Structure formats: structure tokens, C-alpha cells
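The complex appears here without one of its protein chains, the remainder shown in place.
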Amino acid sequence: MSQDLESQLRAALRPIAPSATFEKRLIACVTDDPQHSQPKANRVGGAGWRSRARWLPVAAAACVLIGVGLQNRLQVRRERENGLEARRQVVEALRVTSQKLDLAYEIVKSQSSSFTDENPGV
Amino acid sequence: MKHPRLKILLALLAPALAWAAPNPRLVLPDFPALVQKATQAVTITLDPALLSLAARFLDGNDPQDAATREIIKGLQGIYVRSYTFDRDSAYSQEDIDAVRKQLAAPGWNRLVETHSKKTHANVDIYIMLDDNKAIGLAVIASEARQFTIVNIVGAIDLEKLHKLEGQFGVPKLDLDASKAPH
Partner (left out) sequence: MNEAVRQFTDHELALARNGDAQALTALVLAHQRSVYSLALRMLGTRDLAEDLAQDVFMQLNRNLKSIESREHLAFWLRKVTAFRAIDQLRQRARLATHLKSDTHADHYNDADTCDPLLQRHLKLLLEELSPAARAVVLLRYQEDLDPVDIARTLEMPINTVKSHLKRSLEFMRQKTPGARSSRGEDETL
């Protein structure tokens, strides 16, 4: 495939939609953020405003709980990621070491072969 | 308390004695200039905490993982700097000399010094011994388009490491055939 790299990049890097679950969670957190300093807009019908205010602490608490649960889950996942990354690095490090030790052996071997070729019968 | 004065003296001298003891840990720079030029760069810094973390994620039921775990059991650190370039002589001897100077310090013994005229590859292997046991390993490999430094701190078992060769995708070398004729 012979294609312009920049076109390939643009096509491959089109924005990706997050999961529907995450979208709902994000909207809930943003719209019910208890630290939002802006006053809620007044709407026609004061009762609507009051009913939203009643649910606000519940939604905020739910958001905090979800956040804490997410945080724990993320921490576990991060530790697992770090552990797997460390494992990969160990394997790679030992592979590189082994490769260079082998290189030394190969050089010694080839020098031994040259010595034998140049000095037959020794 | 027996010999309290001796104990106090030893306690006072401990830092000096620790300083005088050979240290198998090399100071490896990050070579930022080489990273910029390299087409591939491997920088690995595994201290005791990371080695311990890695060991937890090595599967004891997998033969390679089990062998790897066995090797890293007595180690305190693994440090690798490896740079690959797309042309010959992209790095200078000065880059290597800064590390080589550290290997002239007491305690380090050069185990192997190899040079290939054909491929212009040099591989030097150094080992640090304490009471006839290896407590440190250093490998410096300079090839036409690659430069690698490995420093392993701790009780490294070269035989076990050699046995792992085939499992890392590196073909096993017939050691018997490599013995020099006599």
C-alpha cells in the first residue's frame, strides 16, 4: 500500500468516542459537581429548581462513591500495569545481556576458528 | 557488653568502610544526545523495588518465567543502556570511556576482552568478586551501529543466564566448539 503518510495518520487518528458508560458518568460528574461555584440557572417554575436541589447532594454523594470505587480500581490496575511493565523490562534486560555475552562467545569462537585455519595441525 | 569501645569504633568507621568497599553499581548517564540520534533506544533502570515487583508478576508455572525469577532472586539492580543507529560510527569512544573509567576502580576484574576485526565489534565483560562470589557484572558492547552497556548488581549466576539464551530467542551457542584448540 503506497499512501501518503499524513493522510494515513489523519485517518488513523480520527477522534474516538468513549464508552457510553463513561459518557454518562462524565456528564453526571460535571453537571452535579458540588464544587461548581456557579449558581444554577433559574428556570420557569420554582418547583423544578427545588427538586433538582433536593437530588443534588444524593447525586454528588453517588459521584464521590463512584469516584472512590474507580480510584481503587484504577490503583489496582496501575499496580498491575507497573508490575507487568517491570516484568517486561527484566525479560528485555536479561535478553540484551545474554545477547551480548553470546556476541563475546561468537567473537572468541571465530577467532579460535581462524587460529585453527591458519595453524593446521597445531 | 563485650568490647564496647570496639563496637563504638566500628560504628564510627562503618560509613568509611562502606565507602571503601567496592561498589558494583555503575553511574550510567541517560545519554540524551545518543537518544536523539538513535533509531532505537533501550533504557532500563530496575532497582530492588522494581525487581521485587517484577518477581511478583513472573509466573512460577512458566519455565522461562521461573528461570528468570531464579536469576533475579539475588540481584539488587539491573541497568541497561542500548542504542541502535542507522549508520556506522554514530557514537564516539568518549561516550564509552566515561563508563570504562569506572571499571578501572578497585574491585572490577576484566573477565573477557574481545575484538572482531571483521565486524568491528568489541565486547568487554567485567566482574566484581567478593569472597570469590560475583557481586556485580558489567558488559560493554560496541558495534558498528549499536552501543550497549549492561550493569547487573548482586549475585549473578552466569551459568543460569547462559541457560536462558535459547528461551529469549537468542540461539544457543555450542560452548564446546568454542573452546580454543590446545
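Going in written order, the chains are labelled A and B, and every chain counts its residues from 1.
The rule is short, and it goes like this: contacts are C-beta pairs under 8 Å (C-beta built on N, C-alpha and C of every residue); 3 or more make two chains touch, one makes a residue touch a chain.
As the structure is a computational prediction, the values presented were derived from the model and not from experiment.
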Positions on subunit A contacted by the hidden chain, ascending: 1-19, 22-23, 25-27, 29-31, 33, 35-41, 52, 70, 73-74, 77-78, 81-82, 85-86, 88-89, 92
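Please note the rule applied: only the chains that are shown with their structure count from here on.
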Subunit B residues within the subunit A interface of the complex: 42, 44, 46, 50-51, 53-54, 56-58, 64, 68, 71-72, 78, 80, 82, 112, 114-116, 118, 121, 123, 125, 137, 139, 141, 143, 148, 150, 152, 158, 161-162, 164-165, 168-171, 173, 175, 177-181
Subunit A residues within the subunit B interface of the complex: 80, 82-84, 86-87, 89-112, 115-116, 122
